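The next block holds one structure in the form of structure tokens; read it before the comments.
Missing here is one protein chain; the remaining ones are kept as they sit in the complex.
Moving on, here comes subunit A:
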Amino acid sequence: MSSRDLILDRVRAALRDAPVVPDVPRDYRPAGTNKADLDVLVDRLVDYKAQVYRVTSAEVAATVAGLVGEGGAVLVPPGLPAPWRPEGAFADDGLTPDRIAAADAVLTAAAVAVAETGTIVLDASPDQGRRIITLLPDVHIIVLRPSQVVASVPDAIAHLDGTRPLTWISGPSATSDIELNRVEGVHGPRHLHVLLLTD
């Protein structure tokens, strides 16, 4: 008997009393309950130590250049909208981890943002790139369109395709492992900047 059949047989035997369960009550606020409030999103992002800038799409490249400083190497995914791309940025075309880690910052778009929790979700679309590029550089800059912001977690789940590789980001890397106090900056990017577009 294979372990698969053994486990399934055991579980079936354990359920011999055929437990009857009622329908799942979903009385919580479902997707579509509220409109997204950008001010709530900004408040939550700032609370979790992300820096937020409200800029027009024409100002993205200059804002990024200002954040990274002169001579800073900015990594971008291959599908990033060209007007956002700061001068001298280099695109990921299958770079080695060492090259990615050597970037001073990475600039990406996003898939969805959740106002209520201050969360930004990446789904590895061409304007966000492979997961590794937003992991190794110390600074992550995300450009967010207001239309991508939803109110709540159920709204985000309704918007996302679960079969894509997803990274949910709420502030910079942090730990609560020392005396349960939150400390920002462990293994992921230690700085998270969000450029919220105003146009």
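Basically, a contact is a pair of C-beta atoms (placed from the backbone, for glycine too) under 8 Å apart; a residue touches a chain by one contact, two chains touch by 3 or more; residues count from 1.
Please note the rule applied: contacts and distances are computed from a predicted model.
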Check your understanding: Which protein name, taken from UniProt, belongs to the chain you can't see among "Potassium-transporting ATPase KdpC subunit", "L-lactate dehydrogenase complex protein LldF", "Cytochrome c oxidase subunit 1" or "Zinc transport system ATP-binding protein"?
Key -> "L-lactate dehydrogenase complex protein LldF"
Practice item. Pick out which of A:10, A:35 or A:145 touches the chain that's been left out of the picture. Key: A:10
Revision key, fill the gap. Note that subunit A touches the absent chain at residues 1-4, 6-15, 17, 19-29, 31, 44, 48, 94, 97-98, 101, 114, 116-119, 124, 130-132, 135, 153-154, 156-158, 162-189
